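Let me give you the structure first, and then I'll get to my questions.
Here the complex is missing one protein chain, while the rest keep their positions.
Going by the order they are written in, the chains are A, B and C; count residues from 1 in each one.
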Amino acid sequence: MNPSFIALVVALPLLAAFLLPLVPKVLRRLVGPLVLLVVAALGMALWQASLSEPLVLAVGGFRPPLGIVFYVDSVAALFVLAVALVTLLLWPWGGDASENLDRKQSLTLVLAAACAGLTVSGDLFNVYVFYELAAVTSYGLAAGSRTAAAQVATFRYVILGSLGSLLALIGITLIYFRSGTLNLAHLADLAPQTLHDPLGLAAFFLILLGLGVKAELFLVNTWAPEVYATAEARVSALLAGLVSKLALLVVARLLVLVFPLPEAREALLVLGMLGMISGEFAAYRARDIKRMLAWSSIGQLGAAFIAFAIPGPAGVAAGLAIALHHLVVKPALFLLAERWGGSLARLAGAARRSPLGAALFALFALSLIGVPPLPGFWAKYLLLSGLAAQPDNLYLLAGLVVLVTTVVEAVYLFRVVGVMYGREAKGEDAGLTNTGSANTQPASALAGSGVFAALLLAAALAAPLLAAPLGRMATQMSDGAAYVARVLPSTATLSGAAQ
Amino acid sequence: MSEFALLTLLIGALSLIAIGIGGLVLSRNLFRIVLALSLAEAGANLLLVLVGFRRDAIAPIIEQGHALTATMVDPIPQAMVLTAIVIGVGVQALALSLAIRAYVAYGTLDMNVMRSRMETDISDAAGAQPATSQHAPAGGRPLPPISAPRLAHNKGAQG
Amino acid sequence: MLTRYGALLFAAGFAFLLFVLFTSQPLGAPTMLAGQAVLNEAAGTVGAANIVTAVVLAYRGIDTLGELSILFAAATAVGLVLGRSHGKQASGEATEPGGFILRAGSDLLFPLLLVVGFYIIVHGHLTPGGGFQGGVVLAAAFVLPVLARPSETVSHAAMAWVEGLAGTAFIATGLAALAVDHAFLAPLLGTGQLGALLSGGTLPLLYLAVGLKVGAELASLLLRMTEEESGT
Partner (left out) sequence: MAWADLIILIMVVLVLAGAGAALFLENLLGAAVATALVSLGVSVFFVILRAPDVALTEAAVGAGLSGLLLALAAKRLGLWRIEVQQDSEDAGDSSC
């Protein structure tokens, strides 16, 4: 496959977003889904091509350390595919005034382009630009429910996000100050001499904090419960499911390529553990379902941070498994939660009113906890075996934290399932059943989560078959030397350029 | 330019960042939070250009008649700052528009007051309302009934 | 009170840490691994006398595309937040026109700003300035009359057309390069003579697209801000 097609995964959704308001009304609703289907096809083709060897595109035809490089290994290609499919499943089909629907569709397309750009970019500042693009579109979508509460929550999100971006920009400044380049491969090549010192670590922590805002890292995740409680379910699903994973992916790439240092790993490990503990216990105490899901999402992203802190392919494999599992489960849970909304007490008897929804919820909950035949089990198994293989005591402690929080997770999720299958509370059910909207409004939500459930079950059935590609992807991603060799074929020309 | 001048500019840039971040964390007024953010961004931009500065060099523009080999300052940080400035103004406009909306709805610019109002709204929507969910108005209703009375009330009080 | 001092201490400590880090090697003598290489070859391969423009539009063109998209996303989001959903007319409190000086000034300034804006844009590859700076001037040209006479309106639909077409032009230039040269956003049309107005290949065209898009987006942002509260 010609690597120049990589640029299309960014350019096409942007083009569609720019042109959307100008397309005739009849065709306008078709543009976005069609473009996303094309991007999905491109992602599929890229995935097949990159399994054997990663693809590199020098954007604009300028040789790597000067221009910007797009790098697609199998992990990046898989995430491009995931971006297109998840965006398509969570596509805003309707339910708004025409003008606002146009805006939401434009923003969703730009978000897809930004996410695709984040996965493929091989340049530090370009990552920052795409990260900001994803951030601004998320702000717009989060405020899109147009309630006053959503606007306050989004304002706080904007401020925290901008503070994070500022820290990340200062981190990038530090790196450029020391090394004089922005290309990730070039940085990976130079890092042992220039960046493996306190300055490099400080830069890494700043960038980690900055990207951590979107990845719901401990300390900078206070926005998540507020925004997820006020935004539309579709948007919460996009932010928790997709955008957080891409920020995580960028952090993992930086860790593998530029900062493979024990201090950086330990920081990630500690922040991940704190995220897991605080997230899962807050989810246990939460009284309404959306916030419960928000906090549990923080907990699971903590687990993913812990996984990526394990050195070598084992850690990358565990991190990918957790991230992909969460990518499927959490959007579906948010879609289902929209169906019921509100406090946990009102879920009583939900199973009788919508048996399918309740059954799906139970299925996702079981997988999230990690009950054996479901994919969630394999993800947690990979994580725990990876942690157990490390000699350091900190990793054992992390394993303990994972086990304890799994128990907490099981308690609060079973509690919800129990309420749903339990008896209806008096007085509450009247209001619920009379609205009748539980059957009409979220039909698309049910269909969306049904697709996610089908993906989950397929993954459960094909689990033995998935191990091999996952292993290959992890090996490919964790091989920093291969990345450098692929992007910068001869370091001789490089040092020539340096002088 | 002397060592002293560069150090002065460095301290200036870092102080701007510190003043901005401090103001961001301490201010309760939404409008002032936006101001503090743009101060910190100005500091970060200055820092980035400072990093690309090279002593006894000219601006990275080739003038006619000049030799092509003149020493020039690093153009890449300048390009980065151009990008960062434009990003900053976009985010600022978005934050201001949200502040305007929030002010119209809640009648205050105080972050603490606004936050507690928001919490009340969230739990109201979660507990007392029917299950249709106020957060995704299916029929294109711009604002849910929960905050509409409050809006009217505030407008009255204001005018 | 405690959080107050804590935050102050944090900000000061952070600045001090950065001071230590940024004095760990001398200022004024940057490493410039990529930068020097760009300086060496930009005139030859891109043909823009202003090397910052060469970096912005050629070497890091995709950053600029991302930046345009950020402005687009911000303008769209502001429209989503502030826009009226039912097309209600504003109850005009501020419809009284501005003072005589403001009105006369804006009439005089409009053509002047337009000329200056386009001048800055088309000379972006030669002298300081370019699409972003010129775009701001263009936006000011279109917003000033509205500030002077609030009854006057600029059509949002027309803005959307300019904006959409300019963005499309930028990407289309990139895609043309993809078709011709197999590299997205590679400069086309040769380099021309360094320093001439018609030089730098597609760079002036790209900057024109940037300028129009930035101008249209900023103008629509500003106009949204001037619209009175409709009380949705």
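Simple rule for what comes next: a contact is a pair of C-beta atoms (placed from the backbone, for glycine too) under 8 Å apart; a residue touches a chain by one contact, two chains touch by 3 or more.
From a predicted model like this one, the values you see are computed outputs, not experimental measurements.
Judged over the whole assembly, touch between the missing chain and the shown ones holds for B, C. Per the touch definition above, the residue from C:Asn50, C:Thr202 or C:Ser220 contacting the chain not shown is C:Asn50.
Between the chain not shown and the residues C:Ala139, C:Met159, C:Leu175 or C:Leu189, the one that touches is C:Ala139. Hidden from this view is one chain, which touches chain C at 1, 3-4, 50, 52-53, 128-130, 132-133, 136-137, 139-140, 143, 218, 221-222, 225-226, 228-229. Within chain B, the residues in touch with the undisplayed chain are 1-2, 4-5, 8-9, 11-12, 15-16, 19-20, 22-23, 26-29, 31-36, 38-39, 42, 45-46, 49-50, 52-53, 57-61, 72-73, 78, 81-82, 85-86, 88-89, 92-93, 96-97, 99-100, 103, 108-110, 112, 158.
As a working rule, only the chains that are shown with their structure count from here on.
Seen from the Cα centre of chain C, the chain whose own Cα centre is farthest off is A. Our note on geometry: chain A versus chain B, Cα centroid distance of 24 Å, whole angstroms. Averaged C-alpha coordinates give centres for chain B and chain C that are 17 Å from one another. A straight line joining the Cα centres of chain A and chain C is 30 Å long.
Within chain A, contacts with two or more other chains are made by residues 97, 100, 125, 129, 132, 136, 139-140, 143, 146, 151, 170, 177, 180, 182.
Contacts with at least two other chains are made by residues 18, 22, 30, 32, 34-36, 38, 59-60, 63, 66-67, 70, 73-74, 77, 81, 85-86 of chain C. On the chain B side of its complex with chain C, the touching residues are 1, 3, 6-7, 10-11, 14-15, 17-19, 21-22, 25-26, 47, 50-55, 59-64, 68, 72-80, 82-83, 85-87, 90-91, 93-94, 96-98, 100-101, 104, 140, 142-143, 151, 155.
Within the complex formed with chain B, the residues of chain A that make contact are 95-97, 100, 125, 129, 132, 136, 139-140, 143, 145-156, 158-159, 162-163, 166, 169-170, 173, 176-177, 180, 182, 226, 229-234, 287-288, 290, 338, 340-343, 346, 431-432, 434-435, 437-438, 441.
The part of chain B that touches chain A in the complex is made up of residues 17, 21, 24, 30, 33, 37, 40-41, 44, 47-48, 51-52, 74, 76-77, 80, 83-84, 87, 90-91, 94-95, 98-99, 101-102, 105-106, 111, 114-115, 117-118, 121-123, 125-127, 129-140, 142-144, 146-147, 150-151.
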